[in-house]
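Take this structure, written in structure tokens, and hold onto it; I'll ask about it next.
What you see is the complex with one protein chain gone and the rest in place.
== chain A ==
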Amino acid sequence: MIGKSATSRKILLLAPLLLFLGLAYAVPFFGVVRWSFTLPEPGIGQYRAVFTDPLVQSVFIRTLRICLVVTAASLIAAYAIAYVWVRGNSLQRMLAEFCILVPFWISVLTRAFGWLAMLSNRGLINTWLQSAGIISEPLALARNELGVIIGMTHFLIPFAVFPIASAMRSIDERVLLAARGMGASRTRIFWTVFVPLTYGGLIGAALIVFVFALGFFVTPAILGGGRSVMVAELVYLRIFQSPDWGLGAAISVVLVVFIGVLLTLMRRFIKPAHLVG
């Protein structure tokens, strides 16, 4: 009796969220699904196009390539930051915390333009390298895939830090002491004990970053300069700048299904509580 009423009270407390998600996401999404099967004529023609159209294919492949590179780069950087955050002295911890939290206060748009100011042909880096005489022609750092990767990695690092730091915190200090006591060098302890004990956090971080990266829109649009279009931007272009709503809708549905599969995998590997540290 008590259990039952407690459960129904919890559902009642969740109701506003469920209502909001239903109205703001589920209903419009079903509209998108309907478009994908009805525009311009009923059928699965648009899905056939998603898997055969060379343009759509190239965007999907580019998206996957960028997401993989961004995931790898974010994990490496996040691992170093998390290590300092968890195992550094109090000053190092404070600095790391600062580096993790500050990006959350700056909008994605501002950060993308910030990177443009750094990376463009007349940006800070190229101007400095040219005036120092190191290069004569500006390096192509922005308005291409490299710029997109730099901007996205910068945005996604903090999200990778939390699960990794959480895994590092749960390592029993005595296990590391034991390894030292047996004569293992610090390098050996790091690679054969410390890193393997954080695999769970690394897998979680990789999935979060990858899933996040798949749907990136603002950063690739600005730093890619229209030359390295990712899936989200392609959907935008199909819906807003062409009459081809059906294809845009079908691409969206495929993306959502793919992300759903990845999230299911993630639930299998780690508990949601570990993702926030």
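FYI, contacts are C-beta pairs under 8 Å (C-beta built on N, C-alpha and C of every residue); 3 or more make two chains touch, one makes a residue touch a chain; residues count from 1.
Here is the rule we use: contacts and distances are computed from a predicted model.
Colleague: Going by UniProt, what is the name of the one chain that was not included in the view, given "ABC transporter ATP-binding protein", "Cytochrome C oxidase subunit IV", "Acyl dehydratase" or "Glycine cleavage system H protein"?
Modeller: In UniProt, the chain excluded from the picture bears the name "ABC transporter ATP-binding protein".
Colleague: Which residue from A:Val193, A:Val218 or A:Ile259 sits in contact with the chain not drawn here?
Modeller: Checking each option in A:Val193, A:Val218 or A:Ile259, the one touching the absent chain turns out to be A:Val193.
Colleague: Using the document's definition of touch, tell me which of A:Leu91, A:Ala132, A:Met182 or A:Val257 contacts the absent chain.
Modeller: Missing-chain contact among the listed residues: A:Met182.
Colleague: Identify the residues of chain A touching the omitted chain, counting contacts across the whole complex.
Modeller: Where chain A meets the chain not shown: residues 172, 174-175, 177-185, 188, 192-193, 196-197, 199.
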